[in-house]
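Reading through the structure tokens given below for one structure.
In this view, the complex is presented without one of its protein chains, the others remaining in place.
What follows is chain A.
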């Protein structure tokens, strides 16, 4: 649906160049909810603005539905933009227009008749759950409601693509959740491709199917959200994941474990996805190997409907080799990922 080829954006001022991003390649499939995450200043807002040419890329192609939009004439570009919806961090609603008139705006631009507009606006407000607010002004609405108006407006011309530029960053967690639910519903119902730019890993975790991690103007890694979460490669990705899945053991506890059992114990971090999450691994360790398992940390989460969990367990046994057997059993029989934590440092860097 969207193919980004060698996209580069360089801001040229008098005596210096600022590279927003360099040589980005991405392939976003139809109906996907594609997330782009990165720390601020990574160039993600510029990147999404290049998808509808609000920013002109310095080099590269943006192919949307088979058409390279960087090569379109001004008129054709405006027509292409009508096929793409966009929502913003600060909503960007017209404060002089009512909710209904804000939603009507893109329809007016597209030259729809009054009758068509009335019908479509009512339909859209129903979809976003704001039918009763049609005649209110944006200033009378909460942030979440304003973003709903933004979404209704973005969907007015039945776009194939919805671009979300930090759409939930100005909202509280609960409202963020409800907006994400709405986006997911729209994706299910209309099959629209959604591109989300965010710095919040929760957003990616909650609704994205694919994710690209943008750091310092390049893509650090990209792929299925579940793979990135369970097996992050880049440093920046690990930092982002730590924020939502905090598997750091308190230092006091760590020193107790390692100091108290220098050669009898092992501290392991076990990560499991899907099927293996349901297996009774701790009790198997205890029963089959006579290893004492002390759970220090546990977390189970859902990413794209797949259970995903982390356990930090202290394993102790009179015979250290039995611990090794137990760990091998976990890896080979139960197919979970096991990392042995050597010291504090390795906990922080492992994930």
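Definition applied: a residue touches a chain if its C-beta (ideal position, glycine included) is under 8 Å from a C-beta of that chain, and two chains touch if they have at least 3 such contacts; residues count from 1.
Basically, contacts and distances are computed from a predicted model.
Look at the chain that isn't drawn here: its UniProt entry, checked against "FeS cluster assembly protein SufB", "Ring-1,2-phenylacetyl-CoA epoxidase subunit PaaB", "Phenylalanine--tRNA ligase alpha subunit" or "D-methionine transport system permease protein", names it "D-methionine transport system permease protein". In the complete complex, the residue from A:71, A:90 or A:114 that touches the missing chain is A:90.
Only one of A:79, A:126 or A:235 touches the absent chain when the whole complex is considered: A:79.
Residue-wise, the contact with the chain that is not shown comes from A:139, picked out of A:113, A:139 or A:321.
Of A:108, A:158, A:181 or A:275, it is A:108 that touches the chain left out of the display. Residues of chain A that touch the chain left out of view are 52, 54, 78-82, 84, 86, 88, 90, 92-97, 105-106, 108-110, 137-139, 153, 157, 163.
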